[in-house]
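What follows is a set of notes on a single structure, which appears directly below.
All protein chains but one are shown in place.
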Amino acid sequence: MRISFISAQRERRRGFLARLAALWVVPFFGARGAGAQETIEAIVPSVKDITRGAPLRPGKVQLEMPLLADNGHVVPLKVTVQSAMTAADHVRGITILSERNPRPVIARFQLGPRAGRAEILTRVRLAGSQRVVAVAAMSDGAFWYATAEVTVTESACLDQS
Amino acid sequence: MRGEGLTADSSYVRSLGLFIGVHRRLSAVSFLLLLMFAGGPAPAAEPQRPQPLKSGGEFSSSELRALQADDFGNPGMLWVVRGEKLWGEAAGRNGKSCAACHGDARQSMKGVATHYPKVDPGAARLVNLEGRVNLCRERHQGAEPLQYESEELLGLTAYVAHQSRGMPVNVTIDLQNRKSYERGRDFYYARRGQMNLSCSHCHDRNWGGRLLGETISQGHGNAYPIYRLEWQTAGSLHRRFRSCLFGVRAELLPGGSQELLDLEFYLAWRAGGLPVETPGVRR
Partner (left out) sequence: MVARVQVPQQVKRGELIEVRIAIQHVMETGFRYDDRGRAIPKNVINTLVARYNDTEIFRAELGSGIAANPFLQFYTVAEASGEIEFSWVDDAGEKGTEHAAISVVG
């Protein structure tokens, strides 16, 4: 009887330890995006050169990219920033950054009140599945950002034509 | 049992059944061996076109279709514009431009690409658009032939084919080009390369199916020259053939070679009725 009681205890302890281990493992496989675990500076460290310590907040920026790219060589991108685009309140510039490309800064655009609308369309190269970040610098010195996550797959057939 | 026909004699029937059964098994085994090692299934008396006929665009994503439809955003249009410029430029010893003989391409070249490849009477051989441009250069302009995948040849062929956009591909097989058609058809159905696959395996039997993340098209040439995202530039149909040949680890045949020209002709027959889409945009 004593032996079986101790075994039962051991069993319960093992079960408890297993559940405790699971608690540690699960968060690392949670959803991506700049959540509580990961700051935007962790995703694209180069953003610090743009903001130089000024606060960087999500919002005002819309970054539209396909969820699944046809080919990493050419991925369409559309960035729009909500702004009146007046002399007093406008977007000074937009920077596009990549999480995984060998060169993190994809492009820098300078706008101004003459733009009328802070919207740019272009096509980018993505070196594999990753997040892309668009940072808008406003005339009042504030910085806003948005991210987009794009899946880029390998071509079905290699091509050395 | 002459004069009597087969009777239901049990021992005879049993031995006949055994014979058929063994023969059937042997047939199955030999058929498998044939598939593995021989030249693959022989084409039917008349090779089948895919039903229904679908252009490559129908297997593309909506983003790619939108990109192709946008006449300014379509990257292939950069080559059409290049071709338009070259059309009016003098070339060769004779200092003539294409326009000197052909005038405004928008009229003179309308519908032309739908009939290519065709036999050139002077050269007495099958030529595609690239071949025709080079024949013109040689005969009338006194100019050197342009190389496949050169900016100039891509520009001129894209410009000429673009004038037939929306019109159905329509090549005819006659006594003169029948041999080319047959060689092209045989090439299409022959296995090749380390992977031992024929064009038919993907583009007849598995169009609409998936290869990794991509959907297999029917393999038509009606949108060429295309802008291929993978190439990051425009390219000819022969370059696309070479891509496929590389894909199955087969020997790459040169652009303009007789084999690829014959294959292009077979494909043009096979795509009959599909509209020319040049410049297409593909993955």
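As written, the chain order gives the labels A and B, with residue 1 at the start of each chain.
Just so we're on the same page, a residue touches a chain if its C-beta (ideal position, glycine included) is under 8 Å from a C-beta of that chain, and two chains touch if they have at least 3 such contacts.
Predicted model only: the values in this text are computed from it and were never measured.
Only one of A:Thr51, A:Ser98 or A:Thr147 touches the chain withheld from this view, namely A:Ser98.
Screening B:Ser97, B:Thr233 or B:Ser257 for touch with the missing chain picks out B:Thr233. Touching the missing chain, out of B:Met77, B:Ala91 or B:Val276, is residue B:Met77. Along chain A, the points of touch with the absent chain fall at residues 73-75, 96, 98, 101-103, 105-112, 114-117, 119-126.
Although one chain is not displayed, chain B still touches it through residues 72-73, 75, 77-79, 81-82, 85, 227, 232-233.
Everything that follows uses one rule, which is that only the chains that are shown with their structure count from here on.
Of all residues in chain B, those touching chain A in their complex are 60-61, 63-64, 67, 75, 211-214, 229-232, 235, 239-240, 242-247, 252, 283. Only residues 66, 68, 70-71, 73-74, 76, 153-161 of chain A touch chain B when the two sit together in their complex.
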